[in-house]
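The complex appears here without one of its protein chains, the remainder shown in place.
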Amino acid sequence: MSLPNRKREARGRGASPASANGRSTRLSDMIAAWTLAGPALFLLIVLFFLPVLAVFVIALTDWQFGASTLSFVGLANFEEVFADRGFRASLFNTVAYVAIVVPGTIVLGLAVALLIESGKSFRAFYRAIHFLPYMATLTAMAIAWEALLHPTIGLVNQTLAGLGLPTANWLRDESTVLPVLAAIGIWQNLGFAMVLFLAGLKSIPQDLYHAAEVDGADLWLDRLRTVTLPMLGPVFMFVFIVVALKAFETFDTVQVLTQGGPGHASEMLLFTLYRESFQYLRTGYGASVAVVFLIIVVALTLIQARVMDKRVHYQ
Amino acid sequence: MMTRVYSPSPTTILRHAALLMTAALILAPFVWMVSLSIKPPGEIFRASFSFWPEQFYGVENYTRAVTQAPLLRYMLNGVIVCASILALQIAVCAPAAYALAKLEFPGRNLLFALVLIALLLPHEVLALPLFILGAKVGILNTYAALIFPYVVSPFGIFLFRQFFKTIPDDVVHAARLDGYSELGIVWKIMIPMALPAIIAFGIFSVVSHWNSLFWPLIAVRDQALMPPPLGIMAFKNEEAGNDYGPLMAASTLVVAPLVIAFLSAQRWFLEGMAGNAVK
Partner (left out) sequence: MNKKRYIATVAATAVLSMITSIAQGQGINLDVITQDGEWYQEIVDAYEEANPQNSVTLQAPSENYDDVARRAMRASLIGDPPDIVFMGYNQMDIVVDRGIAVDIGQMMGDDLALEGLGYLSTTLDLCRRNGKLYGLPFATSIPIVFYNPELVAEAGGDPNAFPETWDGVFDLAQRIDTLNHQTMGVFFRYVHSGNWSWQALLNSFGGTLMAEDGVSIAFDGEAGRAALDVMYRMKSAGMIDMSTNQARQAFMSGTVGIFFDSSSALASIQAGSNFTPRTAQYPSPVENSRLPGGGNCIVMTTPDVQRQPAALDFMQFATGPIGQAKLVEMSGYVSNNVIANSDPAYLGNYYRDNPEAQTAADASARLTSWNAFPGENSLQIVDVIHRYLEAVINHTTTPEAALRSMVEDVSELLPHV
């Protein structure tokens, strides 16, 4: 018997959802839904969308932070953004960074989660250790990494030299700085992915595994393929989107470790935005960078969500 | 669940080997951090690395970490703010996630799209308008200022929605037949069944607000309200040089409660849930 049938049986004999409770479903569902979601919607508007609207408006001005006057300049800021070499470098770097961090974090996070759950001993210990980078305050960690990656007296180079491997000036070399930041990003975030996958793994009903075993899937790899990975579908979609977002919006590590240097080699979009708005005090221009940034991110995310939601297997 | 007689197999050994390897790589910066927190200034930067100092300076460093800036007060603030934020987030996000996951209503897809869009709005972009909003409402420089921007969490709504979707519809219908109100379903059925996700969210929420400094530095100026990382920043000085010993000691102290919280929480949500879900 194929697995999907088994699942339906495990759910119990259910009639189709629409008529199960005999009330006027649509209206009461609607009222219930808006009551339940009302507060959240209101807060989303006030705390997210109105501020974003304000940013859009500021993007059309030349406001300097602290100045008492401003004037509307239409799309002039946007023209400047697209012409700016620094912005394009920033965009390219961000995409490259995301391309490294997202697969790295997800694969490692999932692998570690599976490894931990595949046995019974020391699980708490391993979980805590792998989650530790996510829990540590970034400033302290950045100082630690900066010292470890020190070109002459750092532990990384000393170890590599001891093993006869080539060393590098990791944070000051244009060709290594972005991969190094990506590695630190993976180091930081794999705990995050791991915890989500752990939660997802724990939510998989055990009877599915029993059913699979009865069906002849008793190798670890088979169980993975037929039960675990499909059931992790919704979680996987979530982790992918959120990790991609976090990677796209990386700011802290750049600010603390490299400030976008050397040159523009490690500059990333959110850092560019921050620098224009908060450091250069060119709030109007900074806001237009924000708008372009948001448009890109919205497009990417909605596409992702669309594609994955269709393929993900829900019950 | 079937029990097995435990016997060390090649798989077990492989598992530990792999995990210990990743653990070692992960822990490297922390080992260095703790090592620095027990060293005197003269030993911190040597041409070669050794974990244990010649002169044990741990007491001095940790004492300074706690006394120079009011670190314990900052940690208390962390507890107050994180707990308040989490409670409000669950109260606001769980019902909305349930509606998105289990109810049919016009505008559902639009609402979900709004949640996704809100999810990708980074705080650095929203900070200035939120600052002005806070000023107008008059809550700047209070605990409320630290809490209000986070009361609704698109991340929370999204996460809960994904997990609520894995709960079979029939459970919901059965509950309705049993006379539960929709809100009752949220609290009595959905949340308990998605507890792993709820607790995972709790962990993320607490960790991110415990460690966040960006917004507090904008919204609050009273030392008595600041969060834990400020106790670490007190030892950072671009011009006069960082004071590494107490800085690392403060970092260790700031991450310690999170580790303890994580260990207790994960035992609760990851261990006790064997044989969960469908009944």
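Letters are used for the chains, namely A and B, taken in the order the chains are written, and counting of residues starts over at 1 for each.
FYI, a contact is a pair of C-beta atoms (placed from the backbone, for glycine too) under 8 Å apart; a residue touches a chain by one contact, two chains touch by 3 or more.
Small disclaimer: the values here were computed from a predicted structure and weren't measured.
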| item | value |
| --- | --- |
| Contact partner of the left-out chain, one of A:64, A:118, A:176 or A:206 | A:64 |
| Subunit A, residues in touch with the chain not shown (by the definition above) | 64-68, 143, 146-147, 150-153, 169, 171-172, 257, 261-263, 275, 278-282 |
| Where the missing chain touches subunit B, by residue | 41-47, 68, 131-132, 135, 140, 216-218, 220-223, 226, 230, 233-244 |
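Operating definition for what follows: only the chains that are shown with their structure count from here on.
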| item | value |
| --- | --- |
| Approximate Å spacing (C-alpha centroids) for the pair subunit A, subunit B | 15 |
| Sites on subunit B touched by subunit A in the complex | 1, 6, 11-12, 15-16, 18-19, 22-23, 25-30, 32-33, 45-49, 92-93, 95-96, 98-100, 103-106, 108, 111, 113-122, 124-126, 128-130, 132-133, 148-149, 151-152, 154-155, 157-159, 162-163, 165-170, 173, 176-177, 182-183, 186, 194, 196-197, 199-200, 203-204, 207, 211, 213, 228-229, 232-233, 236, 242, 244, 247-248, 250-251, 254-255, 258-259, 262-263, 266-267, 269-271, 273-278 |
| For the subunit A and subunit B complex, residues of the former touching the latter | 10-12, 14, 17, 20-21, 25-26, 29-30, 32-37, 39-41, 43-44, 46-52, 54-55, 108, 112, 115-116, 118-124, 126-141, 143-145, 147-148, 153, 155, 158, 187, 192, 195-196, 198-200, 202-207, 220, 231, 234-235, 237-238, 241-242, 245, 248-249, 251, 270, 273-274, 277, 283, 290, 293-294, 297-298, 301-302, 305, 314-315 |
